[in-house]
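The other protein chains are all here in position, but one chain of the complex has been omitted.
Let's turn to subunit A:
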Amino acid sequence: MEAVTEPSVLATLLNIGGILLAAVIFAALLTWGERRLLGFWQDRPGPNRVGPFGLLQVVADMIKLFFKEDFVPKFADIPVFILAPTIVMIAMLMGFAVLPIAPGIGVIDLNIGLLFFLAMSSMAVYSVILGGYASNNKYALLGGLRAAAQTVSYEVFMGISLMGVVMMAGTFNLREIVLAQEGGWYIVPQFFGFLVFLVAGIAESHRLPFDLPEAEHELTAGFHTEYSGMKFGMFFVGEYLSVILISGLITTLFLGGWLGPWLPPLAWFLIKTFVLVVFFVLLRAAIPRPRYDQLMDFGWKVMLPVSLINLLATAAILIS
């Protein structure tokens, strides 16, 4: 997959297929990796029985999901119910299209790459909202409402926190943003932008500690209460895909993407992304879930001012 400088049709197809396949496989492996890591941090083995290190647990889970009854409740809004889980998968996989993984690896070099990512992440919201609505179930509806409010709010700070990077690089093109970081990673001058984006990323992918839309202690399973079988599996894989996508994007925007000494570019990108994914899992193990109003308060009263001040300060420094 190295050295695909002139885009022939075969190379492009290989690129697209390779990235999609890798993304889905990594997302599936993450279901196992996350539980192993959580086990490690919580002093218990985690899934370690099936295959070497329990690696085949992924396969076992997949078989289980495929053979479960795919139940569609009679009271549901059936077309929307079926449509909902596909949206998050599609939107997240589309998001991978603009991710510059290494020189020559990456589906499309869009000059509005960053905006395209934001657009796709705002499309992914529909999955949760429509899932919650179509289930026609109190818990699901509450989960959907929470998801809508949470993602719409955190999208605002997510967008604003990225503008500092855009101003410094002078472009929305993710590949050019990486190249602009040859003099130094943006995590140093844009540290607050990085923090806000990280938190907003967790909220956007509604991962623990911000998984209020599916908080099981109060909403049974939130928006996916009525889902079973592979439909539930798609929500699940979509969530892991978004974790990987956000990690990849943080790598690209703040950690210099594929740049780094000695190792090949692809290795650097994978290492940085992997470290961030592990950090996401560690957050889940370490931080308790806030209350829903605390989450919203934190967003509008802390994240918004921080990201706005960061934006203003960056602009002032760049102009002076």
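One rule holds in what follows: a residue touches a chain if its C-beta (ideal position, glycine included) is under 8 Å from a C-beta of that chain, and two chains touch if they have at least 3 such contacts; residues count from 1.
We take it that contacts and distances are computed from a predicted model.
Can you tell which of "NADH-quinone oxidoreductase subunit J", "Electron transfer flavoprotein subunit beta", "Glucose-1-phosphate adenylyltransferase" or "assimilatory sulfite reductase (ferredoxin)" UniProt lists for the chain that's not drawn?
Its UniProt record gives the name "NADH-quinone oxidoreductase subunit J".
So one chain is hidden, and I want to know which residue out of A:Ile25, A:Ile63, A:Val152 or A:Val302 touches that hidden chain in the complete assembly.
Only one of A:Ile25, A:Ile63, A:Val152 or A:Val302 touches the chain omitted from view, namely A:Val152.
Among A:Val24, A:Leu130 or A:Val178, choose the residue that contacts the chain missing from this document, as touch is defined above.
A:Leu130
Which residue, A:Leu30, A:Ile101 or A:Leu118, contacts the hidden chain when the whole complex is considered?
Going through A:Leu30, A:Ile101 or A:Leu118 one by one, A:Leu118 is the residue touching the chain not shown.
Using the touch definition from the top, which of A:Phe157, A:Phe172, A:Tyr186 or A:Tyr227 touches the missing chain?
Looking across A:Phe157, A:Phe172, A:Tyr186 or A:Tyr227, the contact with the absent chain belongs to A:Phe172.
Touching the missing chain, which residues of subunit A?
The missing chain touches subunit A at positions 77, 79-80, 83, 110-112, 115-116, 118-119, 122-123, 125-126, 129-130, 132-133, 141, 144-145, 148-149, 151-152, 155, 159, 172.
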